[in-house]
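One structure is given below, represented as structure tokens, and several questions about it will come after.
The complex appears here without one of its protein chains, the remainder shown in place.
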Amino acid sequence: MTTAIEATEAGAPIRREPRFSWLWQLLRDPLGCFGLILVLLIVFAALGADVLSPYDYKALDIKARLASPSVEHLLGTDNLGRDTFSRILHGGRIALYVALVSVGSSLVLGLFLGMLAGYGPRWLDNALMLLFDAVRAFPVIMFALAVITVVGPSLETIIFVVVVTTVPGYARITRSATLSLKNTEFILAERSLGAGTIRVMASHLLPNLIAPLLILASMDIPVVITIEAGLSFLGLGVKPPTPSWGSILNDGYSFIRNTPWLVIAGGIPLIITTLGFTFLGEAMRDVFDPKLKKDR
Amino acid sequence: MSQNDLVLDVRDLSVSFRTGRGKVRALRHVDITVPKNKIVGIVGESGCGKSTLINSVLRLLAPNAIIEPGSQVDFLGDDVIKMSNSQLTDLRGQRISMVFQDPMTALNPVISVGTQMTDILYRLKIPMAEKRKRAADMLAQVGIPDAQRRLEDFPHQFSGGMRQRICIAMALMMNPALLIADEPTTALDVTLEAQIIHLMKELREKFECSMLFVSHNLGLIAELCDEVIVMYAGEVVEQGEVHDLFHRAAHPYTRMLLECDPARIAEARQELPTITGSVPDMIDLPPGCIFAPRCPRRYEPCDASPPEPYAVSDQHSARCFLVRDGR
Partner (left out) sequence: MLLYTFRRLGLAVLIVCLAMLLLLAAIHMVPGDPAGIALGPRATPEMREAFKVKMGLDQPFFVQYFNFLTNVVTGDLGTDVWSNRPVATMIGEQLPHTIALAIVGLSWSILIGIPLGCFSAVHRNSLLDKFTGVLSVACIAIPSFIVGLYALLLFAVELKWFPAIGAGDSGDLGDQAMHLVLPGLAVGLGWVGYLARFVRTSMLEVLGENHIRMARAYGLPTRRITYVYALKLAILPTVALLGVGVGSLISGAVFAEIIFARPGVGKMVVDAVNTRNYPIVMGGVLVTTMLFALSTLISDLIAAWLDPRVRQGL
């Protein structure tokens, strides 16, 4: 937020906060701290999957099918005798990959569309807003199922669906910030001094938008991971043998009466990830946007 | 004046608020009395503790408020500070009632006026029809036409002046001994103000209750009240009979208030007079008189110790060394 304050007109008092003060504020919130630890844990596990995995995630071991947790297999094995722990570590990569790519694309696309709606002509604004309303009209999973029917299940399909359904959120935030900034006096003044539209937007809009967009992004990450895992659970996500938390759950579901371990183990990383990002997002919102805090 | 003639007797009331910066001493050693059948006015700038004072009388203070030991709020012989929750419920709305500042937000928007009025009568074991009749009577008395039918209406169907009339009707539903009016006309425009003040005066006589009238409008106080209390930064700086106080204001603060009152400025001046400076920080209090930093007539004793109330006449006192020293 320091940049946002410095970016206001010259002459106004510049309040300089110590660098990274927000990080300290975040760490002081016990839930935010807890969330950060969980997120770091997942990121670490996903990045280090190759090194940390005790087995090759594709390696079959027919003799050790559906094994319970033991010293050899920390979280047991699945119906093909593959080591669940190794598969979970590699599944984390898929989950984070889908989350980062789709949330990142949504953010960029939403920023662009939001500025277009806010700064562009009136009809374009109305058309885009109507489009966003139309996107929100679907139950997300149903939209995903329809697209999958036509183009088939794949990682790209998931990312496409997620981007389409999450873009409106980012675009709306950007649009309202653009609209409120558009007519403020100092923007008009700068434009009359000959500053280009793009430059004006970039220098004033972005600093104000970083916080709300990042908060939304960190809130969207668990949603995206849930969609990926959910579709994979339905068998409509990533193709086997690529490990996904959802497909581990799917295998576990088929053998839920034989062994509960697979379902339990498949659910834990999902819970850790969604909780971690949600707690982190909540704490970030409290730090960056005290107005939204409302007595929490 | 004997004890029995007093409805409200506040003695040595001190209230503080716990905040992140420290303890804010919002009220300090306040003594006020409200005699039977009299109207007592309280004046002062915003933030002087008027609201804290009336909220203490009803024990409606914010959760971070502390009533300091030694404080006493006697209402008809009972100490409000020592009351239990059930005694407080019994007190509020029944024996002490209140009219709020902003009639636009004082009524619940989704409950009909009739229900809100009859709800106040929940303590009475009388049939609903009877309660509704009383509510309609009350509305008629405050000048709402077609009262019976309008009980069904919701607050948004009434104008601001009408809503304040409804609030007054609600306050008088249980025929309280003391009516507290917290700037009841501030949110209304001037023509309505006169009507509401007139109505309150009339109803006070009819219902024979005492009244504590908070305002920053000196003209209103002069017109309506029998006695005046001037507050500054959590202290009572001057109090007395209304004419005596307005004509022989002893405390420099009261004098400045009177000068600032637009109604009193006879000749057209270029600019309105103001009191320079602002209300002091009530966390770190100066050792001497609280008004000293802003006082134009400050002299040696003012910074040494806080002044006591000194008598100007037998019904009029001021906390100012000027009075003691006869300067």
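The letters A and B name the chains in turn, as written, and every chain counts its residues from 1.
The rule is short, and it goes like this: a contact is a pair of C-beta atoms (placed from the backbone, for glycine too) under 8 Å apart; a residue touches a chain by one contact, two chains touch by 3 or more.
Bear in mind that the values here come from a model prediction, so they are computed numbers and not experimental data.
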Hidden partner chain, touching residue among B:Ala106, B:Met162, B:Met256 or B:Cys289: B:Ala106
Absent-chain contact - pick from A:Leu128, A:Leu270 or A:Met284: A:Leu270
Hidden partner interface residues of chain B, rising order: 58, 60, 88-94, 97-98, 100, 102, 105-112, 119-120, 122, 154, 156-157, 167, 170-171
Touching residues on chain A - with respect to the absent chain: 31, 130-131, 133-135, 137-143, 145-152, 157, 160, 164, 222, 226, 229-230, 233-236, 249, 252-253, 256-257, 260, 263-264, 267, 270-271, 274-275, 277-279, 282, 294-296
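Note that in this section only the chains that are shown with their structure count from here on.
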Inter-chain centre distance, chain A versus chain B - centres from mean C-alpha coordinates, in Å: 55
